[in-house]
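Here it is, the structure, as structure tokens.
As you look at this complex, bear in mind that one protein chain is not there, while each of the others sits in place.
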């Protein structure tokens, strides 16, 4: 199936991905990982939850960690352009027959809870508490110096269907991998905010959250994080990288939090604000699409993901692991 | 005068700044500067003109250099979201009593030529020839490894009036400097594409173009350029920097091309896509707004700029040079 | 066998490793690799040979490439402190019953050719033609911006014996890996010039040259080289890395030249000039000794090496591949 033309005038205006909520089994261990090691800043914490933001963010939170029995992803949050976009979003999802409800979320204004076509729990809001800037309080910078949340990547059992759905919402495909035989999409990267992606889908048993990415200043910050993690007991949490992605051209590192939620540390992709930006197509057999420098990803990277709370998963009709050219 | 509220639903949708056209007196000297030293890529050249793009750009040009008798800036180019935005733009400028005309520009679609409230020549287009990606042809990277055009900065004789005009066009103020006594704006940074600015205005005899900026990967690329320029005959073309701006938080270097057109090399400002992003206010007496590390800018930086072709300049009613705290 | 005490007053004074001579089967292909890709500078070339130096070197050559039928390493070159050290070296090797002869080498003064205890061909000289500095001719910097040759690493069939021999020559062990069971050395790093090593030995069929290393300014230059090689046809020449070594703490990349001679790109080890610097011991079962971040080296890295011209190899009595903890 060819990738859909971008919907330049969607029914409602999503500005960007905003935040993720993780259930974690040991809040103290998660705090050591996200705060002491990655360097995210605590906006609020009590014994049941921690709200975090990155260094250049003024919204209250980009990650919410909640103590719980099962390590799942509760919800993916999105920010819309105006209050009225929330109502338009509600109408959009209702017309699709998808569940919608207004929910109360701390530090956020009116919040719409819904699910995408495969059941990924989504929450849209316009207003979030705004905090004073800290990006020039350099004494606070630690760990990998995370600047902002960058994107989500999800396993989808049918990437064509996922891309069609988000394209209708105005997400624009920047790069994609096609299975040359079936002509079905293997993976696709879609953006709203002007980078390579706010959301990506990869073929696999899903929906599941593959990873959540944070933007950092330079590759040297990623090297610093590797040095830190490998000498502070987090050696086994390093899963893949560092490397350069063919797709997105970004410099990357994949790490796992204490519950196995995957985090990507990411920098140096490119600007995509032009509405007529041509998507870049990659061949599934080209190993450089994953790592420009040729190193293969480990098996776990193709298989492991976080479940979404209360969301059923199904197998993909395509094979579960891409055939990598030798 | 307080800064205006952002106009979230402007009459027409400007995506981003796009390109600048410079008249240069010695095209070969300019080529040595922009191509051999900065590392911009030639999209087209003949004996009268050179069209250049940066490494991650797919539009045909971000700088046009034309041989001429007088070193001036001919026009600032802007890209709009859709074809219909061109007609809406025409109407917008006509209602202001400003000149508009459809002009032919090589490699561009329908192009609207007009002027802003102080006479800055502007050209809006939607379509520009799209070129194949070169951002992964690493053998082409040279000089400072310029990735994309980032912003314009202009002297304005009345920054409040300039900001009001561009705000009506949907540009949103991210940071500004106010003169505490007169309560007038000294300088302001306004964006469309989600960085700190596409356009900035600084108080001074104007309108004149203060500088055109290019985004580069990291501060080390700027250090590389300094090493290169200082050992290849461009020592006197280094005007200010390197340093960290207080405003924008960017790492910067200002250099002058062979005709005195000022170029800023720039990286690491922050994302500004939230429509409710609060502008940051700086005190005119705070020297860290200019250079976080305290080093003052040289006198030339406050005084020198490029004239716009066929555009009359006037003095500002505020003093010509900011009083810097000792 | 415990590592020997450093011989602080050796019979002759070796300043540093100096150069390597490779026989290559296609001189043009080697030139494309070493000059156009790595960025080494040509001191002299004709159709049979190319002499290269790195950016901060003033000696005439650190690599000599010679066209030939079989891809071997001809000789490892060492610089001694004074002319008289050459005579003392001759006496030292003669007393060991090792072959010595005075040979003529272009661009070098009096040169002593000999072999170490396992037959590695060594040449010692004091004087080499000195060239004008180019380290501030920044327009010449290309590729990985190689600054200087850093070290050799050789397979040895008996690392204890190799270390004893070079220790007597005044090389000082900085780090080493011991096989906990046999108490034999698995690998050792020895220096003369004040870094982690001028020469290292690793257990294996030998003597063979495992790699020759070049020092570069920062890890970002190594990332640049990876980007360049992976997009200019050298993808398969990337063997291992980038990563941080546990041993030496250096940031590294291993690549193979067109003939399979292995080159390490290396930076950021530490200063070792103190004569009482304590060697650091690593456990053979600790995978972080090789890569601090945990990624294993590929099999080829443990097995492949360059033969020395006219030198017989023998198997090691220890197993050929280290047992890596899972």
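Order as written gives the chain letters A, B and C; numbering starts at 1 within each chain.
Heads up, the rule we're going with is that a residue touches a chain if its C-beta (ideal position, glycine included) is under 8 Å from a C-beta of that chain, and two chains touch if they have at least 3 such contacts.
These figures come from a predicted structure and were not determined experimentally.
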{"item": "Omitted chain - touching chains that are shown", "value": "A, B, C"}
{"item": "Which residue of B:45, B:227 or B:276 touches the chain not shown here", "value": "B:227"}
{"item": "Residue, one of B:99, B:233 or B:294, that touches the chain absent here", "value": "B:294"}
{"item": "Option from C:217, C:258, C:287 or C:305 whose C-beta touches the chain left out", "value": "C:217"}
{"item": "Absent-chain contact - pick from C:7, C:182 or C:249", "value": "C:249"}
{"item": "Touch residues of subunit C, complete complex, unshown partner", "value": "8, 15-16, 56, 58-59, 79, 81-82, 127, 130, 133, 135-136, 147-148, 193-194, 217-218, 246, 249, 268, 270-271, 273-278, 280, 292"}
{"item": "Sites on subunit B contacted by the missing partner chain, in the whole complex", "value": "218-220, 223, 226-227, 229-231, 235-236, 238, 242, 244, 251, 288, 292-294"}
{"item": "Interface with the undisplayed chain - residues on subunit A", "value": "136-139, 218, 220, 224, 227-228, 230-232"}
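By definition in this document, only the chains that are shown with their structure count from here on.
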{"item": "Identity of the chain that, by mean CA position, is farthest from subunit B", "value": "C"}
{"item": "Chain copies touching (subunit B, subunit C) - same or different residues, decided at half shared", "value": "same"}
{"item": "Averaged-CA centre spacing for the pair subunit C and subunit A, given as whole angstrom", "value": "44"}
{"item": "Subunit B-subunit C separation of Cα centroids, rounded to whole Å", "value": "50"}
{"item": "Shared-contact residues (touching 2 or more other chains) in subunit C", "value": "218, 220, 227, 230-231"}
